[in-house]
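First the structure, which I've put down as structure tokens, then a few questions once you've had a look.
Only a single protein chain was left out; the remaining protein chains are all shown in position.
The chains carry the letters A and B, assigned in the order they are written, with residues numbered from 1 in each.
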Amino acid sequence: MPGESTLTDIRAADRPVPRSAPEQAAATDRRVRGRVRVRSRGKRSRRTAAGSSLTLWQRIKRDKVLLALMLPGFLYFAVFSYAPLFGYLSAFEDYQPYTGFIHSTWVGMQNFTDLFADNAFWTALTNTFVISLIQLVLFFPAPIGLALLLNSVASGRIRKFVQSVVYLPHFIGWVAIVSIFQEVLGPTGAMQHMMSAVGLPRFDFMSNPGFFPWLVAIQAIWKDCGWGTIIFLAALLSIDQGLYEAAAVDGAGRWRRFRSVTMPGIMPVVILLLILRLGTILSVGFEQILLQRDTVGAKAGEVLDTYVYYHGVATQQWGTAAAAGLIKAVVGLVLVLGANKVAHRFGQEGIYSRGDR
Amino acid sequence: MERPSRLGRAGKILAISLISVVVIYPFLAVVATSLSSESDIAASGGLVIWPSHPTFDAYRYVFSGGIVSQALWISFLVTAVGTALSMAATIGMAYGLSRSGVVGGRFFLATALFTMLFTPGVIPMFLTVQKLGMYNTLASLVVPSLVSAFNLVVLRSFFMGLPAELLDAARIDGLGDWRILTRVVLPLSKAVLAVVALFYAVSYWNAFFNALLYLNDTSKWPLALVLRGLVIGGEATSAANEGVVPQQAVQMAVVVVSVVPIAAIYPFLQRYFTKGVLTGAVKG
Partner (left out) sequence: MHTPHSLGRRGFLRGVGAAAALATGGSTLSACGSGKAAAVNKAGSAAQVQLPTYVPLSNGPTPDLPGTDAGVPAGFYNYPASPTAAFASPPLSGGKFSAMTPLFTAPPPSRGSNPAWQAVEKKLGASVDITMVVGDDFDTKLSTLIAGGGLPDLIQYDGLGGVPTISNLPEFLDSQIADLTGLIGGDKIKDYPHLAAIPKVFWDQCTVAGRLYFLPIPRGISAGAGLYRQDLFAAAGVNSYKEIKNSDDFFTLLKELTNPGKDRYALATNSNSNYYSLAIFEQIFGVPNKWRVDGAGKMTADIETDEFKAALEFMVKVAKAGCYYPGSQGWTKAKMEDAFQSGKAALIYDGLPALSTSVWATAQKIDPNAKLMPFVPFGANGGAGVAYQDNVVFAGTMLKKADPAKLAEVLKIADFLAAPFGTEEYLLKTYGVEGADYTLDANHNPVQTDQGKNDSNVTWKYVAAPQLVTYNPGVNALTDAVHQAYSELVPMALPDPTATLYSPTFGKQGVSLYKAVTDTVTQVIGGQSSMSSFDSAVKTWRSNGGDQMRSEFEQAYANAPKS
């Protein structure tokens, strides 16, 4: 980016980083650590060397300020992320809220049996996959395309303006986004008027069950496509301009240069992001879908997360809902770890690397 | 690079304009509708390109009743306090985790990272909030989402990327861990701090789910929940029932009210985005 090619940019861009899904942050973490380790060897060795000869109490005393600083965050995770995990016990219980987790009857795998017998669960699972797949096909490539387009814009001012515009929706909450879509695509919206103006039949984008997965993808693109370009733009910027010049000197045409310089330049990022995206295939935007599930009905609008929510809370099938949540969590975990493994195969750093930590 | 062909340039301009319109138009439509009178909306069958008689009635209504102004105030409060607390907790933990060899460091890091893979169920969370006495308090909008493991990793990565020589020099100067943080680390991290703070602020501003679960009093509702009720819940506002203000205009006015603060601050932070995003591969 003009005027912004700071050290951070370039450094980060040469091993660009994934855009979506939290676990990808750790990839960066790992990457940056790798760099830091080299540079900060002095500091590290000092503390570790000293640490090995100290007793635990001495080390605690030495690190008391740091430990105190970490305490609030740690307590938060312990109380709000770990303690409630015991709630998954109810997956194996005939849980009744009046009796509590401890005293509810233990039913073993009964909830899982019930869950697998529930058509709604399979519908939710199918919908999750369908939505994920459509997002993968539509939403995944969109930022790449937009980044290529932006990158090819010569005028810095235009590029800057367009960036300002396309980043904005990222910061708007789903409640507002859904309202805005209702306004544009809903029964009284601009799209309907345009369609009838050209003689197309009315089509209710917002409440047509068949269209729902596409609607979800379109909304996601509108909201986050611009934001997603940041990472690819950085990757594009980091490509050595000399390579283009050399290729041009060799007589390579535009297309040829794209294939032999641009593509290899951004491919590692693309592959990494793709793999990590596959790892989170069971998660599709909870808030986004929760807000719109009822307009299209559960048959089209139910995904795994909303299934867990509605069955666990609205219809009070606590046990089966917990079972579904547990399955989702475990399968999701396996997928994420699997995706990381594959990422390593491709020579990328995933969320957990094999090396020491 | 050589100049692109004229056709290619025209195509590019077209594509860029189209994309800008697709992003900008919905906002304009929302603003136009919020300024419309009933006759505008009825005459156009719901679609208002630009109202022929712009009126601020919808905004007047929205701010006269108290609930929207009150919710706006609560959203500001929760966002400000929440962001401050989140930043404090996140910076503290990220700083501790960024320093190698700290006792228990690996354990703390694993504890934080693992939470990205698991979400506890709604009911256990509810029970936790309730047992801590936070049910139906504004604290329930902040504390249960105090630290994002994701933002934590972003900050930690950035802290670790700071030049080690600086930290070593500070230590040699006799600075303790606390002073190194406040005098060296934080001043060097302004950009990434700004971005992480923005992410926290935006997530507090837009959140409705915690409020839905943990609040009883409508007087404590944040704006996102009021908006959700008005627009998504398809509620009739009392004004619309009385035929005073078009319902659609009121809904869109609340959308505008909820978007304006974000649209107002984000351009100032935009120059930090790239830095922040690339430090942590930010999803936001």
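Throughout what follows, contacts are C-beta pairs under 8 Å (C-beta built on N, C-alpha and C of every residue); 3 or more make two chains touch, one makes a residue touch a chain.
Please read these numbers as outputs of a predicted model, since none were measured by experiment.
Contact with the undisplayed chain is limited, among B:Leu162, B:Leu213 or B:Ile265, to B:Leu213.
Which of B:Ser5, B:Ser64 or B:Thr182 touches the hidden chain is settled by the complete complex: it is B:Ser64. Across the entire complex, the residue among B:Phe27, B:Tyr95, B:Trp221 or B:Tyr272 in touch with the chain not shown is B:Trp221. If you put the missing chain back, the residues of chain A touching it would be 96-98, 120, 186-188, 201-204, 207-208, 294-295, 297-298, 310, 313-318. Mapped onto chain B, the footprint of the missing chain covers residues 42, 46, 61, 64-68, 70, 122-123, 126-127, 130, 135, 212-213, 216-219, 221, 226, 228-230, 232-239, 241-244, 247.
As a convention for this text, only the chains that are shown with their structure count from here on.
Our note on geometry: chain A versus chain B, Cα centroid distance of 16 Å, whole angstroms. Residues 1, 4, 6, 8-9, 12-13, 16-29, 31-33, 35-36, 39-40, 42-44, 47-48, 50-51, 56, 59-60, 62-63, 65-74, 76-88, 90, 97, 146, 149, 152-153, 158, 161-176, 178-184, 187-190, 192-193, 222, 226-227, 230-231, 233-234, 244, 248, 254, 287, 290-291, 308-309, 312-313, 318, 321-322, 325, 329, 332-333, 336, 351, 357 of chain A are the ones that touch chain B when the two sit in their complex. By the touch rule above, chain B contacts chain A in their complex via residues 1-2, 4, 12, 15-16, 19-20, 22-27, 29-30, 33, 45-47, 88-93, 95-97, 99-104, 106, 108-109, 111-113, 115-125, 127-128, 132, 143-144, 146-150, 152-154, 156-158, 160-161, 163-164, 167-168, 176-178, 181, 198, 202, 205-209, 224, 227-228, 231-232, 248, 251-252, 255, 258-259, 262-263, 266-267, 270-271, 273-275, 277-284.
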